[in-house]
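All protein chains but one are shown in place.
== subunit A ==
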Amino acid sequence: MAVPRRPQPSTFTLALLKPASSALPPLRAIQKVIKKDKLQEKEGASESSISEERLAQEAEEAKRKSEDEEAAAKERAAQRQLLAIEELVQSERNYLRLLQLTTFTTRSNLQQLQPPPANLDSMFLYIEEVIDVSSRLLSLLDQKQIQPGDPLFLETLCDSFLSLSSDIEAAYREYLANYSNITLVENSYKEKEALWNDIIKVIKTSVPDVNATSLTFFLVMPVQRIARYPLLLQTIQKHTDPTHPAYELLEKTAHTSVALNVHINEYKRFREVADKYKKTEPLSIKDKINRLNTHSIAKKTARLSQQIKHETGITPKLVDEEFDALEGLFNVLERGILDLLENVETYLHHLQTFLACKTEEFDFDMDGEKAPICYKEIATALRQWILPTFEKRMQTLIHKPLCALRDLLVGPRNLIRKRLHKLLDYEMIEAKSNLSYEEQDVANTYRTINTLLLNELPQFNGLALQMMWSMLGTFNCLHRDLATDMEQLFQSFAQQLPHSSLDHNAFWVWAESEVLEGARRLETLCQSVEETLNAPVVQPLSPSSQCRLKQLTDKHGSGKIYQVAGPVVGTRDLDLNLAKGELVAVISEIDTRGDKKRWLVDAGGRRGYAPSSKLMRYHQPTEGPPPSPHLTLPEGVTGFRRHSYTPETRPLTHPFFQVLAAYDFTGRGKHEVSVRAGEPIRVLEPHDKRGNPEWSLVEVRGGKKGYVPSNYLTVMPMGMAPPSSPYR
């Protein structure tokens, strides 16, 4: 060890002990030295005596001695300073060593415990930064390769400390803010005895030279260290001569270290306040009611009254424009983020719907055709990989970050709200000059939150805004990539299609005309199918059925004739049993109770009820004939008329029209002739002998002449086929 180059009054050397964790032994040695020194000086002084010569000599000696004393004092100071510097450096080294041991050895050993202790990593959360900054400090010192005795060493020390001060602050402040978590976790370990014993064993084996009884023994070291820097630096300063070249720097360093501590404490306080108010606990109404007590009710009513006073203008509102601007921006951001998230979720929902309906999975048995195959391939490519990739990218790059951002908004929102509450509280006591302890606390809380928000909110706003914009940029990039992919896909197929040569508009004209053509063809097909296949078969009636038909038609009119579609079994009284194909006439379409599905029918004598679902209107080959005029004319008159008729044939057939019989008519007497529906007829006279136009004299094929009711005849333009009759 180099010794300061000064004339040494004493011959002994400083017994410098080996570096140890405690600084006491060297100090004691120095003290001993100093005592010895003084003793020797005193001895020297008492030996000198009374004579004048001696006085001058004494004075000289005294002067020399005082010089010597000064020198000695200076040297002692220098030595102390050196020791102090040494202490700082050595303790730093030791501290670093222990920290590293803890972090690497102890931690890995603890992790190997079965089962590993819970939350182990949270105890070592910020320690790495602390180790980092500490080792950087030491390496800066070692780089210069100067010995601590050299005055330059002090300068280097101060410089390195100052240069690293911001980093030191950052690293330690996180660590300190997190320290309460560490103690919490360790307490949870202590609760489990077996685990705790294991942990202690591990600690003892990992770091044997230190008698530690808990993890916090090591983990508390950074907390102690940062508070120690000011002490160490001040000790050095105390022992440093103000004329020392590095004195100012040292002073500055000492101040910096004190300032560091102040900042770190303030930060810790901020964090505590923030943690307290940031979280919203989901409280049920019951919990909320339980929480009410006189104190909280008093608090809340006081706040409410203050707010009302503001709104009504009784008390002036403390307007903090800066804060209001920040809050305004925050609100706007919040709104924007929530809207964006909602819209993005809608977008993704629709995308997923699109992916779900797989239009490529159809099978028209058209596998020989190019167009459907191309389409299938395109659609498959889209749905199997292009769009799923797009969806996944959207999820990870946009949706997830947005969700995280939205969750982050909760904290500031709560703090802003709490600040308002505290502001109201604060305003009420602001005017008072003598604040009680609780009131001071309230005031402090308000100020803390306010400062916190004023500091942090701008940065938060800025970062959130940036995130939003970058997400929008990503959105657009994703779309662009998707579009490029799709373009490639389609281009590869476009050449294969037959009409690819047509330009855009021409193609659509062609496509639409084709579609119309196809529709038209479909319609004709439909119609032809309907016509030919849906004509119902008309069965010829058995004679008994014909009788029945006539009877019913006579009685009720042909409009009411129905045919039974299936066998009817009557269940209630007055119900009829009918066979399939029977002809009945409907008398009433409703029964006595109002049931419209039960019709009163006449089945040739029998009357009763039948279900309307089994009755089908009976269409005679043509529409039911109108009532025959037979009923209205008395027999004799008819007979008289019929005996005279002129054989004259009137060419009543219009050259362009053909008269046909519209309905079957069976002649009942000799003067009437039977005609069948659709039969072409020649009308001889459009009235009978008496001039009654209801009867016409006609001639049928085969030459038969006779009377036929006029309204049974119809006129059709020539050339049209008569209504088809399935027989004869």
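In the analysis below, a residue touches a chain if its C-beta (ideal position, glycine included) is under 8 Å from a C-beta of that chain, and two chains touch if they have at least 3 such contacts; residues count from 1.
Here is the rule we use: contacts and distances are computed from a predicted model.
Not every chain of the complex appears here, and the one that does not is recorded in UniProt as "BAR domain-containing protein", selected from "BAR domain-containing protein", "Probable cytosolic iron-sulfur protein assembly protein 1", "Transmembrane channel-like protein" or "Arginine-hydroxylase NDUFAF5, mitochondrial".
One of A:194, A:285, A:319 or A:519 touches the chain omitted from the figure, and that residue is A:519. Considering the whole complex, the residue from A:188, A:484 or A:588 that touches the absent chain is A:484.
For the chain left out of this panel, the touching residue among A:80, A:225, A:271 or A:399 is A:271. Considering A:460, A:562, A:695 or A:712, the position touching the chain not shown turns out to be A:460 (whole complex). In the full complex, subunit A contacts the hidden chain through residues 170, 173-174, 270-271, 274, 278, 329, 332-333, 335-336, 339-340, 343-344, 346-347, 350-351, 353-354, 356-359, 361-366, 369, 371-372, 374-375, 378, 408, 411-412, 415, 452, 455-463, 465-466, 469-470, 472-473, 475-477, 479-480, 482-484, 486-487, 489-491, 493-494, 497-500, 504, 507-508, 510-512, 514-515, 518-519, 521-522, 525-526, 528-530, 532-534, 537-540, 542, 726-727.
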